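Right, chain A next:
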Amino acid sequence: MTASAFGPILTAGITGGQQAFPFLTALVLVPAGAAVLVMLLPRSATWAIRAAGMAATLAVLGIAAAVLDQFQAGFGGYQMVSEHPWIAPLGISWTLGVDGISLFLVLMSAVLFPVALAGATARENPKSFTAWVLFLEAACLGSFLSIDVLLFFLFFEATLVPVYFLIAGWGHERRGYAATKFFLYTFAASAFMLVGIVSLVFIHQGQTGVTTFDIRELASTHLSGTADIVLFLSFTAAFAVKAPVFPFHTWSPDAYGESPAAGSVLLAGVMAKLGTYGIIRFDLGLFPHAVVVLAPLLLTLGVVGIIYGGIVAAVQHDLKRLVAYSSLAHLGFIVVGLFALTGESLSGAVLQMVNHGIYTAALFLLIAMIYRRRGTFAIPKLKGLQSSAPVLAAVFTVVMLASIGVPGLNGFVGEFLILSGTFLTHRWWAVAATGGVVVAAAYFLWAYQRVFHGKAEPVTGEAPFAEMTWREALVLAPLVVLIVALGVYPQPVLERITPSVDALVLHVEQAAHPRIPLAGQPVSGTLAARTSTAYSSSVTLQLGTGGERVPATRATGRETKGART
Partner candidate 1 sequence: MTGSTAILASMAAHLLAAGGIAMPRIDYTAILPELILLGGMLVLVLVSSLSPRPLPTEAYATATVGIGIASLVASLVLWRDVSDHGPFTAVARAVNVDGFGVLFLVLVSCILVVAPLLAAGHLRREGVGGCEYYVLALISGSGAMFMATANDLVLIFLALEILSIPLYILAGFDHLRESSGEAAMKYFVLGAFSSAIFVYGIALTYGATGSTNLAQIAAFLARNVVTSDGVLLGGLALLLVGFAFKVAAVPFHMWTPDVYQGSPTPATGFMASMAKAGGFAALLRVFVTTFPTLRGTWQPAIWVIAVLTLVLGAVVALVQSDVKRMLAYSSINHAGFVLLGLQAATARGVAGSVFYLFTYSFLVLGSFAVVSAVGGKGDERHGLERYRGLGRRQPALAVTFAVLLLAQAGAPFTTGFFAKFYVVEAAVSAHSYALAAVAMGTAAVAAFFYLRLVFLMFSDVGRTIPTHEGAATGGTPTDTLEMPSAGGVATLVAAPVAALVEVAEPDPAIVAVSPWVAAGLVLCVATTLVFGVWPQPLVDFAHQATLII
Partner candidate 2 sequence: MGSLDSYLPIFVLFVLALAFAGLSIVASKLLAPQRPTSAKEAPYECGIVPANEPPQRFPVRFYLVAMIFVIFDIEVIFLFPWAVVYDQLGRFGLVEVIVFAAAAFFSLLYLVANGALDWGPVRRVRPVSSLQSRTTASTVRRVGTGSGEAA
């Protein structure tokens, strides 16, 4: 999004320009390089392979921490932009940047990958496993960091290959079916996104004469009503399947259920966020008008996802599939937050993406621990685990409560922001979504009761259920710390997210407001007034002067948008 599009707030953010050390490029290249290195190691050098994998993922975490350190809170634009021409004749460039929206997703991924490797690595053929996980990390981070739309698409698609092999190679008995279903659903959906990207670039080229895939440039493309809607749908199809959003979710219980522990952790923790991240970055950034027109539809799908996911989760006999359906419900919350289009709900959605990644990863790791001890995910076959493994049960309780959204833990903050933000503009959807919180409490507590309470009935010859080992505790510790920390004090995170979200809300509302006045009020005033930080006041100021909906300073770069009616 150009400076003209987002105003002076963003211009300051971009001034960082080329950094002395290309942190973002390193974030992508370190895991990719490590993957190649791992492939070159001999197969028998298991120790070296695992060490290399851990070292690489921890190095990425270190770099991500450095990025957080360098990140200037309070600016909504892209920072630390690293821009290199790649395929110049086609206008494709290697452009990476980070803003408040992607920053914490990058950090969350950087945390989850070493955790997944440490907590759920494969015993068989660790070499390929580690290499695929590292490739996946490179692709995921690349997706979150890309500013170039085609580069994003490449990374977005590139995530499929490692996940496919992880499920197909190390999954449970229906792994072939699950892996292929996963690949085909997501591949088919994103095939149309490629046509959408190319069409958008072509339309932009027709208007400006410049062939570029840079989202900052493309955001200013003027689209006719139909083109806007069609392109929005082509993008959203890909994201909705990836996330997954309600009617496109059918691949996910299979993929989550059949994949190995690390696969589930990364699929639900990181990959699902690619879909919701795509919605916020590309749908909202590129097709604000279509977003406003179709928001009620997407909101409804989100709400249906919440209720449906909750109800189906409640009747699952398989712990893993239960968490898979609960993920569907939680992603429904995120979708509702995204399409409610208020600053608060969007901030909540971004925060909830991070939160959901953390507690779902922890849940899948805990389930993997149970599976390792009992060899089953079936709830009826598990009973009374609490008596012999109280620590494990306690950790499970904390994580589960975070997932339900109990105050003081991280799940609450995100859901609260989403619901309160949504309530202001879409009251009834918010009310319905709140029902989902109750359902979540019901199915989680019921499952907990069945698995952990009661008296253990050990099968003859079976060892008693073992307590959590030190190593397992060490793996889960960072996640539990994050769950509590983000629940108690989310402010540092929110103050970095909010400027970017506010800028996005402004962008959407500017594009939309000539057509969609909400409840008889000027949309701009309503939305801007609800943004929760200091930046909102500046936005309100600029918007509010003289009752002008679109201040002259902004209008200069946006004639095309004005001509849209």
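Convention: a residue touches a chain if its C-beta (ideal position, glycine included) is under 8 Å from a C-beta of that chain, and two chains touch if they have at least 3 such contacts; residues count from 1.
In picking the candidates, the idea was that all candidates are chains of the complex that A comes from, given by their letters.
This structure is a prediction, so every number in the text was calculated from the model and none was measured.
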| item | value |
| --- | --- |
| Selected neighbour of chain A [touch, this complex] from 1 or 2 | 1 |
| Residues of chain A touching candidate 1 in the complex | 39-40, 43, 86-90, 118-125, 127-129, 131-132, 150, 153-155, 157-158, 160-161, 164-165, 168-173, 175-176, 179-180, 183-184, 187-188, 191-192, 194-195, 198-199, 201-202, 260-262, 318, 365, 368-369, 371-378, 381, 459, 461-463, 466, 469, 471-472, 475 |
